[in-house]
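Here the complex is missing a single protein chain, while all its other protein chains stay put.
In this document, chain identifiers A and B correspond to the written order of the chains, with residue numbering beginning at 1 in each.
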Amino acid sequence: MDFSLSSEHQMTQRMVQTFTQKEILPVIKEYDRKQEPIPFALKRLGELGILGICFPVRYGGQGMDFLSLGLACEELEAADTSLRVAMSVHVGLCGLTLLQWGSEEQKQNFLIPLASGKKLGCGVFTEPGMGSDVASMLTSAKREGNSYILNGEKMWISLASKADLALVTVRTNPASSRLSNGLSSFIIELDTPGITRGDIHGKLGVRAGSTGWINFQDVRIPVENRIGQEGEGFTITMSAFDHGRYTVASGATGIVRAALEASVRYAKERTAFGKTIASHQLIQEKIARMSQDYEIARLLYLQAGWLMNQGVRSTRETSFAKKFATEASFRAADAIQIHGAYGYSDEYDVERYFRNARGAIIYEGSSEIQTIIQAGYALGDRQEKPLRCELPAYDPVLWQNCE
Amino acid sequence: MKIVACIKQVPDSAAKVVVENRHISWGDAPLVINPWDEFSVEAALQLKEKHGGTVTVISVGGENEKEAIKHALAMGADDAILITDPVLTGLDTQAIAQVLASAIQKIGGVDVAFFGRQAIDNDSGLTPSQTARLLNWPALTLAAVITFDGIRLKVERSTEEGRQAVSANLPVVVSLVKDYGEPRYPSFMGIRKASRAEVPAWSLANLGISAPASVISWPDIMNPPSREVVCEIISGSSPDEIASVLANKILGEKVL
Partner (left out) sequence: MKTWVYIDHFKGQALPASWEAIGAGKNLGTVTAVIFGQNVEPLAKEAFEQGADEVLLVDDASLLDYRAEAFCASLSKLVAATSPDVILFPTTTRGREIAAMAAIDLKTGVMVDVTAIDLQGDRIVVTRPIYAGKLFCKETCSSNPQIVTLRGRAFLKPKAQAGRTGTLTKASPAMGEADIKSKVEGYSTSESGVSLIDANVIVSGGRGVSNNPSLIPPPGLDEKQAEIWRAQQGFTLVKNLASTLGAAVGASRAAVDAGYVPYSHQVGQTGKVVSPDLYIANGISGAIQHLAGMRTSKVIVAINKDPDAPIFKVARYGVVGDLFQILPALTKAFKQSLGK
């Protein structure tokens, strides 16, 4: 069993790290304080191909694999969560779901601009009254001839005001036997008449990110934009969450690492009681725990990414990775304790890691939902039927070919 | 245009470098492309993009010292050559220059040979000029700006007084300074190409030369001396008097 990263993977990780060190780290504190996105960040992610890292070249992507996606997310979030959130929604929720469930025509029309970074995508599921209970969503889509008319409100949507395209799940059948069977998913252009959107401020963390709401008022969407069949929306949404969850897991691993590195640096400088605090065992305990957590989180997400490469459904492994890494990243708030009063000030980065980390335990499938999923697998209660559409396995030849 | 960039593999600039018993070590810091060489590869790529041709990188090193080469390929260099031979260790700059000059001649038809200003391990900054001398090519060193009108290559050299514009017909040797502009990141396509690239290895036999002799040797290598600082407080009867004494003391430290 070869646990080492290939030369390609190492170079990918180094390239993304160089980018964040040169262009993001010098300015992130300023924008986090202002609660504004870094103006050039998304554009640069597009220009460097990071927004299309794991899509086939013939769909406008860079032809790298899912491990590369994870490694890129780890590096991006080690700099700031806002960058990884963009990847989660653009690549995870929107792009990869299109790759898995979209028709060839939809991939040509929508995946190519997304993967090439020309258009930004997001995932639209959550509503003011609904988060974990996806099946109970209220936003409706009524079939009228060759269109659907959408009405309703979506909330807590990352890149709501910045994205061009959205993968949206809505209720098409209010009278279905089971709530979850009445949902359908669409790929929607966010400049369609009737769509309004706005930003939400005042978040505890991810302040350099863009989170918002999207309102649909009699929005007419062509039937060609429906992904898959009517009634498949719930299943499609669960696929979307798997992809997003993988990026959250790999990203949170980056926070653990960043907190660990900051703590090691500080502990070796600061002295108390005649020696560096790194020589004191209670500080060593925190650092040991962070370093162990980093190893575990890393191995878990790499395993999930490897399964994705094989074309094997990895809901269970991704759930382990997401729950563990996000909770570990919040635990890595021990870094604040190590920094003492300085950790409590935004002069140092560790309080930002703490605030950013807290969100991931809530979104993309809360820790509670992950627990239910994992128990379901362990008890044998989760009967997984093969999906009508699977995420394609990574095939370097096929994915790097232009035709 | 046939363009060559000579690059070196060095320990990462953030590495903690220590010496024990004349053995230099850098812990687990990675070996990377010499940062100055990223600028020369960038200049080579820009010249190729404007005027057509190929960019070949050359590196002298051990069999497995391919990180620098891979980075250059990932930036977009077309191909690479690793010059490796067991006798090529501990060479001084004029010996390395002999190896590089032979390689450039063996490639044949080279129009421009790019170098970074210096390598961050030896910090000598001699190799570009020495290679140029051996090739008997004009050396247009410390270039911050490079232009080529199809006949003459002109550079603006970065000197103590500002910029000196110098031009020459091809072939030329050019070395780069940071003012040239930020080198590009490797692209993903470049990363894939670089990982798969077959890098031919040339030995001295391939170059048709015998082992060049080094004349410089290192009798000793030391860690920097630790400094105990005793602060001297400067006082005086007026700010001007204090300032005058302080200024002289500072000048006496030879730091200005």
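Assume contacts are C-beta pairs under 8 Å (C-beta built on N, C-alpha and C of every residue); 3 or more make two chains touch, one makes a residue touch a chain.
Given the structure is predicted, the values throughout are model-derived calculations rather than measurements.
Trainee: Please identify which residue in B:Leu140, B:Leu176 or B:Ile191 touches the non-displayed chain.
Mentor: The one listed residue touching the chain not shown is B:Leu140.
Trainee: Among B:Thr54, B:Thr89, B:Ser203 or B:Asn248, exactly one should touch the missing chain; which is it?
Mentor: B:Asn248
Trainee: Could you tell me which of B:Leu31, B:Ile107 or B:Ala168 touches the chain that is not displayed?
Mentor: The missing chain is touched by B:Ala168.
Trainee: May I ask which residue of B:Glu49, B:Glu63 or B:Asp179 touches the chain that does not appear here?
Mentor: B:Asp179
Trainee: Can you list, in ascending order, the chain A residues touching the missing chain?
Mentor: Within chain A, the residues that touch the unshown chain are 26, 29-30, 266, 269-270, 342, 347-349.
Trainee: In the whole complex, what residues of chain B lie against the chain that is missing from view?
Mentor: Residues touching the hidden chain, for chain B, are 11, 13, 16-19, 24, 92-94, 97, 120-126, 129-130, 132-134, 137-142, 144, 152, 154, 156-169, 179, 214-224, 229-235, 239-240, 242-244, 246-251, 253-256.
One rule holds in what follows: only the chains that are shown with their structure count from here on.
Trainee: Report, in whole Å, the distance between the mean C-alpha point of chain A and the mean C-alpha point of chain B.
Mentor: Inter-chain centre distance comes to 41 Å.
Trainee: Under the touch definition given earlier, write down the residues of chain B that touch chain A in their complex.
Mentor: Within the complex, chain B touches chain A at residues 70-71, 74, 182, 185-189, 191-192, 194-195.
Trainee: Quick one: which bits of chain A touch chain B in the complex? Just the residue numbers, please.
Mentor: Contact set of chain A toward chain B: 6-8, 11-12, 15, 18-19, 22, 48-49, 53, 62-64, 68, 400.
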